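One structure below.
A single protein chain has been omitted; all remaining protein chains appear in their positions.
Order as written gives the chain letters A and B; numbering starts at 1 within each chain.
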Amino acid sequence: MDLTSFLVQGLINLYKGSLYWILALGLVLIFGVVRVINFAHAAFYVTGSYLMYTFYTYTSNFIVSLIIAMIITGALGAIVEITIIRRVYKLETIYQLLATFGVALIANEAQKLIWGKGVVYISIPETLGRSVDFGGITINYYVALIIVTGLLLFIATIVFMNYTITGLRTRAVWRDPVMSEALGINTRLIYTLVFFTGTALAGLGGALTVPLISVGPGLADYLIVTAFIIVVIAGLGSITGAYIVAILVGVFSSILVLIVPELDIVILYIIAALILLFRPHGLFGER
Amino acid sequence: MYMLRRLRALIDGNIIALLLLIGLLGLISFTGHRFYMYIATLIMIFGIFAMGYNILFGYAGLLSFGHGLFFGVGAYSVALFTLNVYRDPLVGVLFSIPIALLTSIIVGILTLKHGRVYFAILTLALSMIFWSALVKLRWLTGGSDGLVGIPKRGVHVDLSAPTVFYYFTLVFFAAIMLGLYVLNKSRYGLLLRALGTNEDRLPFLGYSTFTLRMIALTISGVVSALAGALYAVFYSVVTPDVAYWTFGAEPLVMSLIGGSSYFLGPLVGAIIFVSLTTTVARFAEYWMFLLGAALIAMILFFRGGLLGFLESLVGRFKLGVYLRWRF
Partner (left out) sequence: MEILRVENITKRFGRFVAVDNVSFTISKGETVAIIGPNGAGKTTLVNVITKKLEPDGGRVFFDGIDITRLPPQKISRLGLIRTFQVVNLFPVLKVRENLALAGLRAGTTGEVESVAEILGIKRYLDKRLVEVPLGVQKLVELGISLLLKPKMLILDEPVAGLGAEDRFNMVKVLSELKKSLNLIVIEHDMDVVFTLVDRIIVMDKGRIIADGKPENIRENKLVKEIYLGGE
């Protein structure tokens, strides 16, 4: 494999990184603002996949299905926050972790109940399935879409956080929830909104994944580990860090698989373990 | 006189309940009823796993998602040892102890210097690394198919008869449970309980929290590995699933169900969990759903687990004085 095609492969695998990023973003937001480690995050991601599958099969409209899947997943997240998570804020972190773990169990089984134990898959819609040629390099529209979506989300998040009033309030709650409350910021509402958004983002990621791989039970169990690892390597508070790490993970895991096939899954865990051992606050973390 | 007082201090509701349970388990073998013996064996194995897990979780306050690693180390070391080195299940099980000890120490050095959240995630990562290794190193571990043919009949013992194997397991179970009981009452038990209660004060009393955590992890790891070793001989087969993090979450769930603040909590949880999975699960296919709901309900309302709930019913006097060692 010559260098250019190698690089092109890497570039194309940005889409994998982008998907990891979309998965991680929601987790970072929820952890940063609500201070809860959401064990159910990957389960929501997969819920997005299943919902996308159902709606696309019925409507054949990609965009509409995507939006519906996102919103429903987000709504589910908000419901979980209101009914369950709210009650565990006052408890120790362990109990919060375990509560979200319980939610993950329920979500996984509910998926099996509704959609069965098999896998679901949809084919990339016609318009997006076409490829484009850039002087010898062929890029698939869909892949490009994902990469662009990831980038836009990153920019949007940064802009939102730093340049909007709600973003400012959210950052305030992130930094100091007690003080924010004292200043009159409706922290409760922000918690619910962040949960909604974070979960909706997970749903988005899952929805975008369905045309690419077959989604089935067990995927959530696998993804949650990757999601945690990305967020922890990046550093539990860092959004930019999460983007960078997620992209790198996506790109390099694909490349490494080509070079050393035996190591694919292990390499991520090993890198994570090494980084955590020497820089426990992650590469970009603040806490 | 003093000896009698020491002895009296050693006895409480826990040891009585434990001895009764061991007696009951012994009786089951006399019925010769295959299914009961099957369930009882699983209860003993997972009881050991959960009790071992809780030494780290309930006592020392460290949440681990990686105990599948220790269980797997125990299981695979028995398998590899009996299949390649020396064909005897008893020696194999005993062999898993030093291996588990070594693993625990290594894991401890790598993970115990960090805060509790990072510890949880690190153990998760380590267990998944182990799982990946088990799957990838086909030539050694049999890959995803695992290793088969772990012998029950060996040079020194013949465990092929179900009753014999049952007693074999029962002996280990009784020994480990009694050992944990003595630990609970001993000075180390006190230190570990202190660790879980108020870790930050301990250095000011002159203790190294790292050393105490290491002690907890080592005991927890070795006991969990023994559970894995017994599991391997019981089924004669080991597969990588036991190292996947979702399997390692089971002793956590068991400890919570029974009540992680109670000495017998994890064992009670194991009894419930195993009984339900082997009986009800056949009929209610999606029982995990109920488990998730039960878990949430418990966290919201019954943080003390089943024993905690019973205690609140019966009142502190009776149950509390005897079974509770912390809130």
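The definition used in the following text is that a residue touches a chain if its C-beta (ideal position, glycine included) is under 8 Å from a C-beta of that chain, and two chains touch if they have at least 3 such contacts.
The model shown is predicted, which means the values in this text are computed figures rather than measured ones.
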Quick one: which shown chains sit in contact with the chain that's not drawn?
B
Please pick, from B:Arg138, B:His156 or B:Arg201, the residue that touches the omitted chain in the full complex.
B:Arg201
The missing chain sits against chain B at residues 187, 190-191, 193-194, 197-198, 200-208, 326-327
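Here is the rule we go by: only the chains that are shown with their structure count from here on.
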Partner chain B, residues of chain A touching it in the complex:
37, 84, 87-88, 91, 93-95, 97-99, 101-110, 112-113, 221, 225, 228-229, 232, 262-263, 265-266, 269-270, 272-273, 276-277, 280
In the complex, go through chain B and note every residue touching chain A.
63, 110, 114-118, 120-122, 124-126, 128-129, 132-133, 135-136, 244-246, 249, 252, 256, 286, 288-289, 291-293, 295-296, 299-300, 303
